[in-house]
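Have a look at this one before I ask anything.
A single protein chain has been removed from this complex, and every other one stays in its place.
The block that comes next holds chain A.
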Amino acid sequence: MASKYIALPHGVSEQTFDAAISAFRGVLGESNVLVSAEQLAPYIKTMMPVPDSDHAPSAALMATTVEQIQKIVGICNKYKVPVWPISTGKNLGYGSAAPAERGQVVLDLKRMNRILEVDKELAYALVEPGVTYKQLYDHIAERKLGLWLSMPAPSAIAGPVGNTLDRGVGYTPYGEHFLFACGMEVVLANGEVLRTGMGSMPGSNTWQVFKWGYGPYLDGIFTQSNYGIVTKFGFWLMPAPPVFKPFVIQYQDEEDIVEIVETIRPLRINGIIPNAVVIAHALYEAPTKARRSDYVTGSGSISDEAVRKITNDHNLGIWNVYAALYGTQEQVDVNWNIVRQAFGKSGKAKILTEKESAGDPAFAYRAALMRGDMTLKEFSLYNWRGGGGSMWFAPVSQARGGETLKQMSLTKEILARHGLDYSGEFIVGMRDMHHVVDVLYDKTNPKQVKAAYECFDELVSTFSAQGYGIYRVNTAFMDKVADTYGPVQRKINKTLKKALDPNGILAPGKSGIRL
């Protein structure tokens, strides 16, 4: 007899799952427990080059309160049913809303979306997991609180809890998001509720202003992990500066990344340029202005000549350095002179401000991101190859020119071997650079799906063999990346898992961690 479920959790019989579903319905009500194929369809679509059925959930639960979540973990422990918690579910290119393993129950916290507090003077927010950046942005604008968000490119539809817990980044001076996290509430697998840092003390009013508390700092173990379900999350907001001056610096050769990084590192470390700078390759920006089919025929990767033609036709550099200055007019004027002098030395840089870039769609969306405004323009990337295939390849590099050039060349060479283009950028760092490459392919084309999978696999293997670690990865490659960090780290992660979640009910497989 065919199952009434589209998938079952690993090792759980249909009869046992029936009992679990019945119990979930008792807690959440019938309409908040989704099991039909139609209801679960939105959870299944991913951008990864593996069958979507590999990541099909058995059910989805829409919880809205801490008490419900405590009861849910109780049921999961009783029936040994694994749950995969999501917040806004827009981890696009990293697995979207689908679970790590087929049959896991998605615990969907999108409707747990209260903005609990925004403090204007101390410039912080406390929110629930389902709050989107757009919701918080509107809340702040409506009340004229004068605070800026930092968010990733999927801004409007993503949210601060999920992004920060996966250690995502943004583009303002607060762009390294976990640095600005302050206080979490976590439902543990045993149903207890932990408030980290100062939040553990009854009556404390410093939960969102002092990160460390007393004793071991625990917040880190609830990021990129499966040791608890974060139900409240505090983070700092940036007071809106009186003056914001975005600019772009264009360079016309790939080897110029060396000069760019060597020039920008002291400016970043010394705080002259305060924000998470982006050094974007031409092919990262081109989709906002150009169509690939106008420059490429055939199935292989784009040629250097075609990229050069795109940059000439559309006012792009081969490298495009987006950064901004923030502060009073006097501060901005002083720092602008320092920036211009530093980049003016070699004569290679072309420096453009808002004035020279008026009407340029790439500059416009980059400027919006650097001041925390909502824009989804970066999704133009998905039109480059079309077909909805995307994986973020994200190795970390030292902020040294020679290292960034080496990583770029290596990535481009491997991508080209598989017929794929280098759509990459270096972002964030003072001492590091997050090298972020969108591995774009047509998911409706089986040959490209195969090529994309093999390419990504080779990228991970080759980079790790050279000592380059990947800081975040999609759900199809979590175990492979976990292995690159060695057996001792995997063992300690497992030890923590056994201690905190002895039945392994919370997101088994996240970051390669399971019993």
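Basically, contacts are C-beta pairs under 8 Å (C-beta built on N, C-alpha and C of every residue); 3 or more make two chains touch, one makes a residue touch a chain; residues count from 1.
The rule is short, and it goes like this: contacts and distances are computed from a predicted model.
Chosen from "ABC transporter ATP-binding protein", "Cytochrome C oxidase, cbb3-type, subunit III", "Peptide/nickel transport system permease protein" or "4Fe-4S ferredoxin", the protein name that UniProt gives for the omitted chain reads "Cytochrome C oxidase, cbb3-type, subunit III". Of the candidate positions A:Pro42, A:Gly74 or A:Gly191, contact with the unshown chain belongs to A:Pro42. Contact with the omitted chain, checked across A:Thr16, A:Thr64 or A:Asn190, is made by A:Thr64.
Contact with the omitted chain, checked across A:Ser390, A:Gln407 or A:Ser423, is made by A:Ser390.
Contact with the chain that does not appear here is found for just one residue of A:Gln135, A:Thr206 or A:Asn315, A:Gln135. By the touch rule set out above, chain A reaches the unshown chain at residues 34, 38-39, 41-45, 47, 60, 62, 64-65, 88-90, 92, 96-97, 108, 110-121, 128, 130-131, 134-135, 138-139, 142-143, 145, 156-157, 361, 374-377, 379-380, 382-383, 386-388, 390, 443-444.
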